[in-house]
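Complex shown without one protein chain; remaining protein chains in place.
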Amino acid sequence: MSPPKNPNLHSSKLANELILSLVVLGVLALLPAFVQSPYWLGVLIVSMYFAIMSSGWNLLAGYAGQFSLAPAAFAMLGGYSTGLFFYHLKAPLWIGLPMAIIIPGIIGLVLGRIVLRLSGAYLALTTLSFAEIMRLIIYNSIDFTRGDQGLNVPGLLDDRLAYYYIFLVSLAIVVGLVYWILRMPLGRFLQALRDDEIGAASRGVNVVRCKTIAFFVSCAICGFAGGLYGTFARLVSPELGLIAQTGLVIAMVVIGGMGTLVGPLIGALLVYTASEFLRDVGGIQMIVFSFLVIIFARYFREGLWGLVRRGFDRRGGRGPGGGQPPDGRSNLAAKRGA
Amino acid sequence: MLALDLFVNGLIIGLYYALMAVGLSMIFGILKVVNFAHGEFYMVGAYAYTLISLNLGVSPWLALPIAAAAGGAIGWLTERWLMRPLYTGYGSWGLMKDEYAVVVTFGLSLLLINLFDKVIGPYPMRGPALSDVTRMSIGPFMMSGHKLITAGLAIVLIVGLALFIKRSLWGRQIQAVAQNRLGASIAGIDTARASCIVFVASGVLAAIAGALLAPVINPAPDVGIFPAIKSYVIVVIGGMGSIPGSIVAALILGVLESFGAVYLSYDYRDTYGLVLLILILLFRPQGLFGERSREV
Partner (left out) sequence: MRQLRYVLAALAAGVFSTAGHAQSTEPITIGVSIAQSPPGSVVQGTQVKDGVEIIAKILNDGGGVLGRPLKIVYEDNQGIPEKGRAAVEKLISRDKVVALTGGHQSSVCLAEIDVAHRYKVPYINTNCWSDDIRTKGYPEVFNPGNYNTRVSSAMAETIAALKVKNVVAFAENTDYGIGQAKVLAEFLKKMAPDTNYKYVALDRAGKDFTPAVLPLRANPPDMVVNIMLPPAAYILMNQLYEQGVAPSAKTWFYDGAGIADYPDFWQNVKEAGKYMLAFGLYHPQMPMPELGQKVAKIYQEQAKHEPNRLIFQAADSVLLIARAIEQAKSTDSAAMIKALQDMQFEGVRGKFSFSKEPGYGFQQWVDIPYVTYQLTEVNQPLSKTTLIQATGQPLQTDKLVKPSN
């Protein structure tokens, strides 16, 4: 088989995405020089919370093909891990925050095992039910979790600017983690899993192990986002786990570009900050975004990042995939659709 | 007697659930996807019924079919605009077929909720009852006149639907497409029209369910989310694509929740169905009445 024009299609595409992610992170790092209002810093912090969650979910759904509807529930679990450790045991944050990573990760592992043999609509429904059960348990266990009233979580520090950089560094770590996973063989196995599970298994990919790891890492990342957010807002409530929040995450990733490293970043930042702008205009932000989600899903599958990249490709430039299917995925995916 | 009261109450709730769930089941049967905007068909029906009878001064009995038509219209639009790509073939897109359906219907759900929230306002309204009798006794049971009428209507509609699918020409075409789309089209059946009918019927039934419950649930934009989750549970338990399955599962769920709320725990009554769902998916994924094969 003659070698394709670009032998390292996957990693050079990934490298481009990494570069762009670093650019985005760099811009974020410099923003406080121009944005000083604590209100807008707060908005950016929350969008970084969503960016972390979106990156975690994108790993599971965009790269591993496990379309889970539970990311918000895991963020809620993370926030509550920190909150409950503080509320009942008065544990300090250096115990509480790691708990926000470990506990949702383990529960995610369990969920991964439950949905091992499921896919498509069944997977979505099971994860949805799981998420709702988690939320309802927290909502109704009033004596344990204070239910709807929420839990107070101590803050890490008082300075909003410092919080901004904590979130930024966390986001960078998460993006780095996802990149690192994708560079490893595990990364290719996950994508093989997404494109054709049977084919991958027949080539020796350990499907069980890959799915389990994907769930663990993804849910741990979502939990981490939730724990961080809890210390920022100083309050966690079952609100965090609403299906509507998952909807937001899905919207962000779809609009930004599913299955890409930088898609969740752009998606989260754009969607959330724009929604704050639009809120002032008249509260139509959700209408606009859900409409965009439909349009993007229907007509522009690769999201914004995909559009940008196609713009480069069309110029016949050095971009990867010139002449090949946009994402370099096998055409096996197309055959499944009919 | 408490147990009997709970049983009857559970059956009545189950009937409402069934109205909502059969449409979802049909959609899955024919397209093999889940419609996440189903709750919003219900919401649209509830709003149409309430607004038309309150603002236009129309009798609730007239508002009901209009609400049904509204649901049907949304169902039709959804199928025409969003669902067609699923079977008119598409290339190497980024999203897989199932995920596409989930994302697109999710997006539609969010869009409808927020659109109604913005245009009509989030204030809960009170739909008019179909009967002014607020309290009457039927044998040992007490219920409102409206409850009695709606239960009766639900039974009529469900039986009517079942007969339609089993006996009528279009119904049998729908069955054929559900069993084997390619084969059905080779046999000359218009598969696109079958899908269209299914979506319209689904919208109509969900809208009627919403309208009938309007006096109780106080229509608000987010009123469809919970019934939708219940519907998913029912459809999976009953067997995706099986109408009798969803009816039976709906009744079972209604009774289970009713008894569970009193004898187990009232707070967690919404989790019983969800737990049952997970158990069914693990041990008998085809549900009670579904076919053995399922998507891989």
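So that you can tell them apart, the chains are marked A and B in the order they are listed, and the count of residues begins at 1 in each.
Following the convention adopted for this analysis, a contact is a pair of C-beta atoms (placed from the backbone, for glycine too) under 8 Å apart; a residue touches a chain by one contact, two chains touch by 3 or more.
Keep in mind that this is a model prediction, so the values were computed, not measured.
Shown chains touched by the undisplayed chain in the intact complex: A, B. Contact with the omitted chain, checked across A:Ala70, A:Leu240, A:Val271 or A:Met286, is made by A:Leu240. Seen from chain B, the chain kept out of the figure touches residues 1-2, 5-6, 9, 13, 117, 122-124, 126, 134-135, 142-144, 147, 213, 216-218, 220, 222, 257-258, 261-262, 266-267, 269.
Residues of chain A that touch the chain left out of the display are 37-39, 42, 139-140, 142, 147-150, 152, 158, 233-235, 237, 239-240.
Please note the rule applied: only the chains that are shown with their structure count from here on.
Averaging C-alpha coordinates per chain places the centre of chain A 31 Å away from that of chain B.
Contact residues on chain A toward chain B in their complex (touch as defined above): 61, 65, 67, 69, 114, 118-122, 124-126, 128-130, 132-133, 136-137, 140, 194, 197-198, 243-244, 247, 250-251, 254, 257-259, 282-284, 286-287, 289-291, 293-294, 297-298, 301-303, 306, 325-327, 329, 331, 333-334, 336-338. Against chain A, in their complex, chain B makes its touches with residues 28, 32-34, 81-82, 85-87, 89-104, 106-111, 113-115, 118, 225, 229, 232-233, 236, 240, 267-268, 270-271, 274-275, 277-278, 281-282, 285, 294-296.
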